[in-house]
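One protein chain is absent from this view; the other protein chains keep their places.
Letters A, B and C name the chains as they come in the text, with residue numbers starting at 1 for each one.
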């Protein structure tokens, strides 16, 4: 498939990512302005690279014509929370919005993957307006704590390096790191009530 | 009204401006990617300053409680076109979108204001999602050529300086400048077909 | 030359463009904050596309090894002024800065090109820090009014379309448009003093 065609396919996904990033960023701002603790610390988004899409199609045996139905994470939004407890709150906020419809939820927090991966995934339908009319497409929203994100970025690099053949020893170290992530998140959770309370009152004092 | 309250009122308008700016910017990108001449060259947006809102309320005798119904340009989007003919095309694109509903159109192109002001205004209803649920609000979209915009910026500064009392001599100079704007736009229109054709083919050649 | 090599060559130019854009944008902000009329309305920058660099090398018979010495506009900054008189002021500001050294000035305002093109070009040396140490490179700064810019963008598209063979008739229309640009800039200049005065005092009043 040539570059021009890829551009036309991926363009609406890029649009969805940009619109959703703006929307979630505003959600943070809105909490701040209203002086309410915000469960989100950071939002980022990306459109999957062409090379990664091709590789996933091959690995999952997806023909090019079914690309858009079968690959759910062409557009991806990543939402970072301070505390594990905030993840559920973000999911609830998404469930209530009328501009995105949930297709599927995957809870890798309660059931972490074998590798140690933890995150909450929500696949939503989202509509963008294109020059050819409205287009409804799928976006994967990943919700995780800062510590989980730290681990996930590193695991992704290693997955990418070793493909199916990660040495047991490396796999073992990753699992130990995953446990250290859990331990950190648990210690952090113990100050969550203090923090929520602190951040609420800070906002009110801050001003300038 | 204190600053915290203003923030809460203006926040959704800021959100609307940011979302719409992203959307119109993408429209430009989309035309480029598809190798089609784009009627829009530039998009910008702003939320009206509190001091300007207050002044407008006073001038139009609008009580604070009716602020949001009566002041239609709290949120403003400005779309700049290369050619006069492109303005109508942009209006048509807006009319077809399902994410904004037109409330009103004001054609100051066919009927320029006494001052010499020319632009096409479209007031749309647009819905943003807030922490308190969806909020439907009004946004003013101003569509004009580069030359009209140039004039309008300068006229705005002078209006602001003189309020109701602009000296006749200054007013006269502004009108002469407005005529020079029209003359420029007419000369430019005479190369529009060449340009549309050129830009379409450029895109296809360009690539990298 | 392969894409990886191009990236390494162009990367410092991209860096220069980003740094200079931030610097000139701040210059605008600084004038506003100090309540002083700013001669700059808008700043943008770009790194020349690879295809355009290749084409220029071919046209000017520049071997690839001399690319960086011979092509002065790999990095380009465009500064837009409200009035013709502001252009000289911007040049003076550049002359006084110690972070960029002027290599050459080309005054296409006093001596417009045959095509009708008008702009003031300043080629500066600018140093960026790279992972391999400091690198001194050339940047072309184009300074022009809004109206001149309007014309230049359109002329560029037509140049690109026709290459050396622009039909006389099109050339004639462009020249007439260039005259309309001059006429507009002259009319505008007649309100410049009013505007400078207005914008200075507006700033002081504005505040919020």
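Just so we're on the same page, contacts are C-beta pairs under 8 Å (C-beta built on N, C-alpha and C of every residue); 3 or more make two chains touch, one makes a residue touch a chain.
Given the structure is predicted, the values throughout are model-derived calculations rather than measurements.
For the omitted chain, the shown partners it touches in the full complex are A, C. Annotation: of C:31, C:70 or C:192, C:31 touches the absent chain (contact as defined above).
Interface residues of subunit A with the unshown chain, by the touch rule above, are 41, 49-51, 82, 146-147, 149-150, 153-154, 157-158, 160-162, 170, 173-174, 176-177, 179-181, 183-184, 186-188, 190-191, 194-195, 197-199, 201-202, 205-208.
Residues touching the missing chain, restricted to subunit C, are 3-4, 7-8, 11, 14-15, 18-19, 22-23, 26-27, 29-31, 33-36, 93, 96-99, 127-131, 133-134, 207 (touch as defined at the top).
The criterion applied here is as follows: only the chains that are shown with their structure count from here on.
In terms of inter-chain touching, the protein chains here are arranged end to end in an open line. Think of subunit B turning onto subunit C: fitted on CA atoms, that turn is 180 degrees, to the nearest 5.
Each chain gets one centre point, the mean of its Cα atoms, and the points for subunit A and subunit C are 40 Å apart. The distance from the centre of subunit B to the centre of subunit C, with each centre set as the mean of the Cα atoms, comes to 26 Å. Between subunit A and subunit B the centroid-to-centroid distance comes to 35 Å (mean Cα coordinates, whole Å). Of all residues in subunit C, none touches 2 or more other chains.
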